[in-house]
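Below is one structure, written out as C-alpha cells, with a few remarks after it.
What you see is the complex with one protein chain gone and the rest in place.
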Amino acid sequence: MEQKILLTECSDAVGLIARVTSICFKYNFNIVHQDQFASEDGRFFMRTVLSGIFANEDNFLSEIRQVLPPDAKVRLNGQQKRRLAVLVTKEAHCLGDILMKAYSGALNAEIVMVAGNYPDLGDLARRFDIPFHLVSHEGISREEQERRMCEVIDAANPDYVVLAKYMRILSPKMVAHYPLGKLINIHHSFLPAFIGAKPYQQAFDRGVKIIGATAHFVTDNLDEGPIIEQDVIKVNHRYDAATMAKAGRDVERLVLMRALNKVLDDKVFIHGNKTVVF
Amino acid sequence: MEQKILLTECSDAVGLIARVTSICFKYNFNIVHQDQFASEDGRFFMRTVLSGIFANEDNFLSEIRQVLPPDAKVRLNGQQKRRLAVLVTKEAHCLGDILMKAYSGALNAEIVMVAGNYPDLGDLARRFDIPFHLVSHEGISREEQERRMCEVIDAANPDYVVLAKYMRILSPKMVAHYPLGKLINIHHSFLPAFIGAKPYQQAFDRGVKIIGATAHFVTDNLDEGPIIEQDVIKVNHRYDAATMAKAGRDVERLVLMRALNKVLDDKVFIHGNKTVVF
Amino acid sequence: MEQKILLTECSDAVGLIARVTSICFKYNFNIVHQDQFASEDGRFFMRTVLSGIFANEDNFLSEIRQVLPPDAKVRLNGQQKRRLAVLVTKEAHCLGDILMKAYSGALNAEIVMVAGNYPDLGDLARRFDIPFHLVSHEGISREEQERRMCEVIDAANPDYVVLAKYMRILSPKMVAHYPLGKLINIHHSFLPAFIGAKPYQQAFDRGVKIIGATAHFVTDNLDEGPIIEQDVIKVNHRYDAATMAKAGRDVERLVLMRALNKVLDDKVFIHGNKTVVF
Partner (left out) sequence: MEQKILLTECSDAVGLIARVTSICFKYNFNIVHQDQFASEDGRFFMRTVLSGIFANEDNFLSEIRQVLPPDAKVRLNGQQKRRLAVLVTKEAHCLGDILMKAYSGALNAEIVMVAGNYPDLGDLARRFDIPFHLVSHEGISREEQERRMCEVIDAANPDYVVLAKYMRILSPKMVAHYPLGKLINIHHSFLPAFIGAKPYQQAFDRGVKIIGATAHFVTDNLDEGPIIEQDVIKVNHRYDAATMAKAGRDVERLVLMRALNKVLDDKVFIHGNKTVVF
C-alpha cells in the first residue's frame, strides 16, 4: 500500500466532494485524510491523502477531471523528496536550521545547493556537503548579478527556491523568471507592518511590544506576496534594534521552517494574493 | 436555504466519505464545511455542515444509515440554542464570562439557571435575570446535597451542565445520573499535572514556570475525563499560590469558553477517554 | 506596615539607585520590589515598592529630590482605587470585562461612569449600577458632541478615560483637553499594521495569518500614541472579516485589561512616543 496526495482546485459547485471521493472509492483508495475549502469568491480547494495501489494513475486522474468543472486543476503527488535551492547573504540561522533538519531527516526535501551574494556561509554549507555558489553583486549591475544567480539556480533544477534571509530585493524580471509559488521568502516583520528595509529599527522606533516574521511567496510587489505563515514574539522597552534582531532570529527560522514543511507536504494552495493552508 | 450539521460516527471502512457525501449530493445539499477523522483503533468521525432545503430529514438520515456500518451513530442538528445550567461556588470569573457572552449574543446558548453551594454569586446571576438556586452543603449529607442539586438541575432541563469552578467533587452516583458528555468541568491545572485539590499551591511548591487550565467532560475518575481544551500561561519566581490563582483565572475562563463554544458548535466527539475536536 | 510606590524619572547618572535606596533605608522602608531602566537616550526610570511607616512623606520626597538631577519627577502613590470613565459605542465585550472585573474585585479601580454615542450599552452599565450617559453624535457637529462628552467626563472627575471600543476618532482639540497618559484606547489591530478604519477587513484583504490588538495612550496622531500592550491570535483562510472581528474580541479585551492593570499598578512610564512598562 502506498500513499499519494490528490490536489484539486476548481470553481465551486454542489457535489464536488461526492464526485471526487466516489471515484477514489471506485479505485479502492482509502481516504486517510481530507481537507477542503470553498472561498467566498467561489473557488474550491481540496487535499486528499489516498492510500491504496496506484496502478492506473492516468485513468484515475482522467476520471476525476471528467466530473469537475473545466477550469479544474488536478494533481497527484507522491512522497518523493523535493529539491530546494537556498539563497542567503550573511545570517546563518535560517540556513542552519534548514541544513540541520535535512541532515537529521526531519525535512522532506533535498538541499541541492546554496548560493549567496557574500561568501560567509559557504563554510557552513560545505560542512553539510552541500555545494555553495558565490554570486557576488559587487562590481556588476543588478541585472547581471541576477542573471548569474538564475543561472546557478536553474542548473540545480530545484522545485523551490528559498530566500533564507537573502538580503536583496529581486527585480520584477527575476521574479517573473519563475512561476508563482516557486520562490519562498522569509521577511523579518509581521507583515504588513514594517514593509521594506530595517524592520527591527522601524519596530524599535515605533515602540511596539511584539515583533514577528512572515513567510510568503514572492511576487513583483515587495513584501506583498501571498502569506504562508506568520508568528510573533514579545519584546519590551529593554530591547533595542540589535537585540530585537537577535531575538527575532528564532521566530524567523521557525516561521520559515513551518512554511516550508507546509509547502513540502502539499498543504498550500495559492488563491489570488492569499493562501489556503490546510 | 438553511444550515444543519450532520454528525457521523462508526467503524472505519473504505468509501465512507463517498457514500455519505453522495447522499448529500442526491438531496442537493451543499457541503459548506466537512471534517473527518479515522482513529488508530479504527473509529471514523465526520462533521458535515450542510446547506439546503431540509424537507425529508427522516428519509435522508435513513438513507445515510443504510450505507454505513451497523454500529453507526448519525445525528442531524439544527442551529437552535442549547440550554445550559451553570454550577458555581464563590469565584465569579467563569460565570461572569458565560453570562456576559450570553448577554451580548456571543454564545450560542441560553443560560437556564445558575446553582451554587454558596449564595455569593446569586447577585451576579440575578443582575442578568438568570434564576439562581442555593443548594447548600451545610448541615446535610453529601448524598442529600447532590440529590437536591440534581433536582434543581433536572427541573431546568438543560442540554449541558457546566461546572464553572464548582468546588465540590461529584460522587459517582451524581456523575452516573447524567449521560457522558453532559457534564463539563474546568480544572485549574494543565492536567494530568496537579490532579486534585489546590493545584496552584502544588504548582507553587513544585516551582513550575507555566500554569494552565483544562476543560473536560466529567467521569467517575476525578480529573480524568476526556479533555476538550487546555491552555497555559507563563509564571515565574515572583508568583505565590495566590497570585498564580489570580493570574490563572484568565486562562480558566478562556479555556472553559473555548470548550463550550466547541461543544455548542457540535465539534466535539467523545472517543473512549479522549476527544476528537474539529 | 503600609505599602506605597515610589516613581522616579530623571536624566540618567551614576549612583541614582544608591542615592534613592539609601534614603529609603534611612527612613527604614523595606524595598519589596524594584525595577529600573536607563534608556538609550539617557533617561532613567525607577519604580520602587516600599513597605514601612509613612509618617513624613514630604520630608522623604524632599530628600529624594535633593539627590536627583533637577529634571527629576518623583511621586509616591498609595494603593487607593483610581477612578475610571469608560467610553463606548455598541460592542459590549471590553466594557463587559471591565465591569465584571470591577464587580468581582479583580480591578484596582472604581468605574465612575460609562458614556456612549449610542444607547446600546446603557442597559449593561445599569445592571452593574454604573451611571450611563448617552452623548449622541447625531444631528450635532463633531465639536459639539465632543464638548458634551468632555463635560460628562469631567463632571465624573476620572483619573483615566478608557476608550473601550469607542468608535469615533477624537479631534486634536479633545485630545489636548486631557494630559498625555489620561486617555487609553484599544485598537483592533497589531499596530502599526492596519491603522485607521476597518482593520479586520484590511487584514482579510491582505490574507494575514495573525490578527491582534493594541492598547495605547491617545495622542493627536491617529493610532500613533505610545503602545502599552499588544497581543495577537492566529487566523487562517477560513476567517472572513466578520469572523476575524468575532475572534478578535477576546484578544481586544485581554490586551485592554492587561494595559489597564499595568497602568493602575503604576507600572507604565511614558517615554517620548514609547512606554516603559515594568
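As written, the chain order gives the labels A, B and C, with residue 1 at the start of each chain.
In this section, contacts are C-beta pairs under 8 Å (C-beta built on N, C-alpha and C of every residue); 3 or more make two chains touch, one makes a residue touch a chain.
Note that the coordinates shown come from a computational prediction; the quantities given were computed from them, not determined experimentally.
Note that the absent chain touches A, B, C when the full complex is taken as a whole.
The hidden chain makes contact, of the residues B:V74, B:A193 or B:A247, with B:A193. Of the listed residues B:G96, B:G122 or B:P226, the one in contact with the hidden chain in the full complex is B:P226. Counting over the whole complex, chain B has residues 37, 39-40, 190-194, 206-210, 212, 226-232, 236-238, 240, 271, 273-277 touching the chain that is not drawn.
Think of the hidden chain as still there; on chain C it touches residues 14-15, 17-19, 21-22, 24-25, 28-32, 34, 36, 38. Take chain A: the residues that touch the chain left off the picture are 33, 92-93, 96-97, 100, 103-104, 106, 124, 127-128, 238, 246, 249-250, 254.
Here is the rule we go by: only the chains that are shown with their structure count from here on.
Centre-to-centre separation between chain B and chain C, using Cα means, comes to 35 Å.
With centres set at the average Cα position, the gap from chain A to chain C is 40 Å.
Residue positions of chain A touching 2 or more other chains: none.
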